[in-house]
Every structure is written in structure tokens, then in C-alpha cells.
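What follows is subunit A.
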Amino acid sequence: MKGEILFRNVRLVDGRDDLGQADVLVGEGRILSLAGGEAPRVVEARGMVLSPGFCDPHAHLREPGQEVKEDLESGLSAAARGGYTDVVSMPNTQPVVDTPEAVRALRERAVRIGQARLHPAAALTQGQEGQLLSEARGLREAGAVLLTDDGRTNEDAGVLALGLRYAASWGLVVAVHAEDAGLRRGGVMHEGAVSFRLGLPGNPGYAESARIARDLEVLRYVQSLGQHPRLHIQHLSTRRGLELVRQAKREGLPVSAEATPHHLTLTDEALQSLDPLYKVAPPLRPRADVEALLEGLLEGSIDCIGTDHAPHTPDEKALDLLRAPFGIPNLELAWPLLYTELVEKRGFPLPTLVARFTDGPRRALGLAPIHLEEGAEASLVLWNPAGARPVDPAAFASKARYSPWAGWLLSGWPQLTLVEGRVVFSASHPELLY
Partner candidate 1 sequence: MERKITFKSKLLNEDEVRRALTRIAHEVIEKNKGSEGLCFVGIHTRGISLARRLVDLIERFEGRRVPMGILDITLYRDDLTEIGLQPKVRETRIPFDLSGKAVVLVDDVLYTGRTARAALDALIDLGRPSRIYLAVLIDRGHRELPIRADFVGKNLPTARSEVVKVKTQEDDGEDAVELWEVEST
Partner candidate 2 sequence: MSASATPTFPPHLLDFQDWSRPQIESLLETARMMQEVLARPVKKVPALMGFTVATVFFEPSTRTRISFELAARRMSADVVSFSGAMSSTAKGETYRDTLRTLEQMGIDAYIIRADAAGVCHQAYRWLGKPILNAGDGWRAHPTQALLDAFTLLERLGSLEGKKIAIVGDILHSRVARSNAELLPLLGATVVACGPATLLPAHLPGAHLTTDLREALQDADAVMVLRLQKERMDKGLLPSLPEYIAAYQVTRARLAWARPQAPLLHPGPMNRDVEMEGILAEAPQSLVERQVANGQAVRMAVLYHLLVGRKRSEG
């Protein structure tokens, strides 16, 4: 059989299974064969792993309006370097993405850039003001996959209910940043022993669980009206919040949840350094919450990893703890970080982690899953389970060239990323790039 690229001796791991070694032939945007073939370009991939391309349901790419922090070029390149073939961009930009035109413009620009694919999310309410609903139908048609007021919290439950109902009628998922603004009270870190000792305003875990509890009730309400809403809980960070989600899923509620790489690998103790690099919302939590989240990720109560990649300029992150903006960038290292910390160090099953980066997010967004089989779409990532090297922010494609994990020794670095058979990133085979 003839194709375009042949991956020789590569190990196949997707969200279902570790399929062992094979020779994979890619061509015409698809996987042509798992039994080899002929191709003008051959990648000797012994020791490497081929997985479906990762999908990020939650990244802030800052375009339009905040391009000094990141733009589609740098953001989607960073994503491709991180092994991502699909990224959902958050709409809390300037202006807010709440019109079909804005969605269309972003999609078209991303296609021209030709890195990871962009699926723009649009605002749930106009301007994310939390009052008037946005045009879900038009937005859907323009290509939005998700509606969210992320960047803000949905304080008015009535508006959230209306939004869920309307979005459901057009088949769109509603994602929520679940934190009660009143309980949050200007907290810059988790409210607990560390925040009390440091004299920093704290944000208690109950701000999250209280809001999740409310949102699940709203979800039940909308269901009771005979509609089919879908709710996605962003960046779950507490054990209590996880318990609520787990219970809701047991009852069959249509809710999905994501967790971020930072909430799975860092704790509130990091704030002892008083470094705003660790300032994020929701905040880094104590070890007990992190352990609970890891269990939730393993068992699947947490469906997927969402990076919540939140780039800011290094100058902004060098402001003090009260003034520095919230957010941690991590698109380029989410996979190596979680591969090293969860699979290598804790024995997390590899196909499960791959599922959380691939099937999980795609299912939550209503996108088709990608598996390693003949005929499947060739949006793939080739990555190296060995080759440990330290995180070097100076080499990031993202404009946010700083990282809480700077210097951490990680393995699992992506080597090659393909979108529909086209190489969009190559660490060591530049000749393969279009």
C-alpha cells in the first residue's frame, strides 16, 4: 500500500488500549494501515509512542484584544508542540466572542495558521455580562462547540437555567467556572493554614463546592422541563466538588468535568514562596484535594484534562500577589507533566491517561473520538516516553515564557504532531513540515 508517511516500529496507545508495536501508514488525512506499507517519508519510531492527537477543552488564547499575552499563532503552535491537535479557545477576550462573525473569523484565521485546530467557545451571555443570552443557534452554525461565561462566574442561577435550556435546544454544551463570588471574597490563594499564616486573603474550597451544588440543581431543573442540557464543570479543584460530581454522574445527570495539570501536580504549599507564578483561580489546593482529584481522574469521574492555559506577560506575573493576574500557562507541557508525574511516578495506566487527553474531552464536547485503527482520522501525536529533559520556558512557543514547573525533569515530550495527516509540529524532522 502506498501512503505519505510511514511510522516504523511505533508503539500504539490510544484511549482504549495499549496496542503494542506496529508500522503505521498515513495518507490522505487518514490512517491507511497498521501493517506497514510504502511511503516517501519514513519516521523511524522505535521506542516512541503514537497516540491520537490531544484535545484541550479549555485554553485562553487571548485573541482578539490581548495579543501581547498570546495570540492564535503562538497559542496554537504551543498547542501543537504539546501534542494537541484540537483546542477550544475561551471567549473572555476583548471584545468578548459572542457573535457568529467573531467565531467565524477566529476559525478562518486558525485554518490559515495551520497549527492545531481551533474550536472557539462563545459566550453564554452577551458580553459575558450575565444578563442577555447570546445567539446559540448562530454561534453553533459558525462552529462554536461550547458556550461559557468563563472569565466570570454565573451569579444568577435563573440566567444559567435559561442559558442551559437555550443551548440544549441547539445541541451546545455549557461550561461553567463554578465559584461563588461572595465566598471567594477576593481570595488570591486557597483559604487554609497557609493563607492564614501568610496573611493573604483566602478563597475557600467551599466557594467551589457551593457553586457546583447549585449548578447541579439547576441542571436537574432544566432536565425536569423535558430538555437535554449538558453541563461541563471546568477546572475541578476540590474533593468536595468531586464528590458532588461523582454522585451526580451516578444518578445519570448529563454533567462532565475537567481537571487541570496544575491542580493535579501542585498544592497550596507552593504559595509559601509568595511567588505570583502560582496565583490561579480556582487556587491550588491542599494535598488531600489533589489526591482526591487523582482518584477521580483514574476512575473517570473526571472526564478529561483541560489545561486552562492562561498566559499573561512576564511583567504582569511579576506584580505582587494582590495585583498579578490569575493564571498558569501549560499547553506545551501538560502531557509530559502528567505522563511523568502520574504514569511514571504513580503507575497510572497509560491508556487511561491518553483517554483523558483524547476521548474524554472529545466526548464532553460532542466531537468524534479518534482511535488508532484503519480509516481513522490521522490527527495524531508521536511522543517519546524516555528522553527526560528539564522544562525550559525560554524555549516555549507560547509568549508566556515562564512556568511553575521550570526546571522540572519530564519525559513524554511530543516529537511530531499531525493534523489530518499533515505534520504541524516536528521536534526532530523539520523536513516533514509543510
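The working rule: a contact is a pair of C-beta atoms (placed from the backbone, for glycine too) under 8 Å apart; a residue touches a chain by one contact, two chains touch by 3 or more; residues count from 1.
On the choice of candidates, all candidates are chains of the complex that A comes from, given by their letters.
All figures in this text were calculated on a predicted structure; none of them were measured in a lab.
One candidate among 1 or 2 touches subunit A in this complex; it is 2, while the rest do not. Contacts from subunit A toward candidate 2 in the complex involve residues 192-193, 196-200, 273-276, 315, 318-323.
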